[in-house]
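The complex is shown incomplete by one protein chain, all other protein chains being positioned as in the whole.
In this document, chain identifiers A and B correspond to the written order of the chains, with residue numbering beginning at 1 in each.
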Amino acid sequence: MALLELKNLTKSFGGLTAVNELNIYVNEGEIVGLIGPNGAGKTTVFNMISGVFHPTRGQVLFNNKTIGGLMPHSIAKKGLARTFQLTTLFANMTVLENILLGFHLKSHIGYFGALFNTASRRSIEQRLLVEAKEIANFVGLELKQQELAKNLPHGSQRALEIAIALAVNPKLLLLDEPVTGMNPEETLEMMQKIKEIRGKGMTILLVEHDMKVVMGICDRIYVINFGKKIAEGSPKEICENHDVIKAYLGEAYAARN
Amino acid sequence: MNRVKLLKAAPFLALLIVIILIPFFLTNAYYLGVITLIFINVLLAASLWFIITTGQVSLGHAGFAAIGAYISAAMVTAYGQSSWLGLIVGIIASAIVAAVIGYITLRITGIYFIVVTLALGQIINIIFGMIDYPFGGLIGLMDLPPPDPIVIPGLPAIEFTSKISIYYLVLVFVLIGILIMHRLNRSRIGHIYDGISQRSNLAEHIGINIMAYKVQAFVIGCIFAGLAGILYTYYTGSIIPSSFTLGQSTYYLVYVAVGGGANIAGPILGTVVLNIMSIFLRPIKEFEPIIYGVILIVVILFFKGGILGFIQRLLKGFGRSSTSKKSNEDSLI
Partner (left out) sequence: MTLETLLQPFIYGLQIGVTYIIVALGLTLIFSIMNVLNLAHGEFYMLGAFAVLYISSLLGVNYFLALIIGIVIVGLIGVFFERLLFSRAKAEMIPTIIIAVALMWILQTSAQIVFGRQPRGMAEVFQGRVTFLDVNISDARIMAGVISIVLVAALYFFVYRTKIGRAMQAVAQDREAAALQGVDIEVLGVLGFGLGCALAGAAGGIMAPIFFIDATMGAKALSTSLAVIVLGGVGSIPGAAIGGLILGLVESYGQTFLGYPATLLPFVIIILVLIFKRGGLMGRAT
């Protein structure tokens, strides 16, 4: 049984069909890539999985239960976290504060405990602080814990986004173009981190344009264009797939090669 | 409490002691009344600020003060109940209306929510003005009895017939309200509200049910507005519809904007400063709205973060580091 399954997933906006009868599955422990030219519909797929959009048709199944149409916070509760294409952080909070907020689902926060700062509340927060520091270390932000998120350099901001998603402790992590705007060094670090995250037992669905990353870490890859799946397979198979080459580089190039 | 906390709290404790001792030095009933009114306005501004921390601005806050005031007064005058029961019922009424309205309207965001609350405040005001019994219609209610005495067996009864007693009664309730809202704001709950205000889409993706928290903040804020309305009736002994208009609602927003929104000290500062200024402007009361307007514009355009932000920047400038890493310039106000 796949951890995530998209069955005939379709999304239309008025007359425009952004995602068209998409069938995708992700098994537990895999790193699966979702690639395609700009505008192919990749972020719309993510938006349907994470609850931002309701699917027009089709199903999103997580652990064999339908999550399509649920609200994002309910989906997060089921063990699914994501990052966003554009940098999305709590800009005016520190790195630790960002991560601590990410622990919301296990913070057992209530108005009574918050108001009276009970002993149990204090001990929970102390424990969470320790865990937050661990996550900060893991993504390489140990020296920047007290920095405001908006003051971080771009690469650190992307790392913080991942840290927040990790704080949710998801079974499935959706990463939307995690290395955009990173230099080669940072990109390699991120690739390594993603592999380590899988090593910790999480499953990853990755949207990315950087082919080195996609080919380097994905077990399997789906290629979509104009909202439809045009290819799937291992990195090697995808590289040699005629339709894929055509989609990315055009008819003429594909014909010559 | 450890030493650092005690040191930080010291100025506020000192201020509290001064406030408690004021009636012993200032026996003029008129001035006591003025300060009492400032306390009530502080509660209104602080409770509006509390709602704003989730990113929603209400221009109908006076309407909820009206609910508390009218319902509690009606309980006493029309239904002969004790004022303490009236207090409880008035607060519950504000809470219920806020919960229902909040649930229906809080999915509307931004400017549209402001317009909704503006309309709501007006509707509440007009409705109370329409109903002659038990709300007194456009004339309102006069000669409300003072709050019932508190009788604790073995101790002399605490009466509320003097200005001083009202002063302390209002002070106690306002302090409770401020303490509650301050503590919540400083806790993880306040953290959650802040996350909702800053980036609601990220907040919901980490599992935060933003509608639920927004409604809760709205209800809490409106409860204290209702309480403030009730305290107002204790202070004046009457209710007139014109005490709860859009004009009042905009004043509370102005107190928050001028004072700053980074923490609860902001609305408190804004209220106190503007109210004291108002006292000095009494001889030229005609011009007061113009002066208010100019100050408002100056603060909004040139003093980001309001008076509070300005003070915090000053303190930082003197080398004393702010313990809150939160940059006040970028709070919602």
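We take it that a residue touches a chain if its C-beta (ideal position, glycine included) is under 8 Å from a C-beta of that chain, and two chains touch if they have at least 3 such contacts.
Quantities reported herein were computed from a predicted structural model and do not represent experimental measurements.
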- Note on the structure: Chains in view that the hidden chain touches are B
- Which listed residue (B:122, B:185, B:216 or B:263) would be found touching the missing chain in the intact complex? B:122
- Message: Among B:7, B:78, B:96 or B:297, which one touches the chain that has been omitted from the display?
- Response: B:297
- Query: Which of B:13, B:78 or B:130 sits in contact with the chain that's absent?
  - Reply: B:130
- Message: If the hidden chain were put back, which residues of chain B would touch it?
- Response: 57, 104-105, 108, 110-112, 114-116, 118-120, 122-123, 126-127, 129-130, 138, 246, 250, 253-254, 257, 286-290, 292-294, 296-297, 300-301, 332-333
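To be clear about the criterion, only the chains that are shown with their structure count from here on.
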- In whole angstrom, what separates the CA-based centres of chain A and chain B? 42
- chain B to chain A touching residues, read off their complex: 180, 183-184, 187-189, 191-192, 194-195, 198-199, 201-210, 216, 325-327, 330-331
- Note on the structure: The answer for chain A against chain B in the complex is residues 50-52, 71-73, 76-77, 81-82, 84, 88-94, 97, 100-102, 104-105, 107, 109, 111, 114-117, 121, 125, 146, 148, 164-165, 167-168
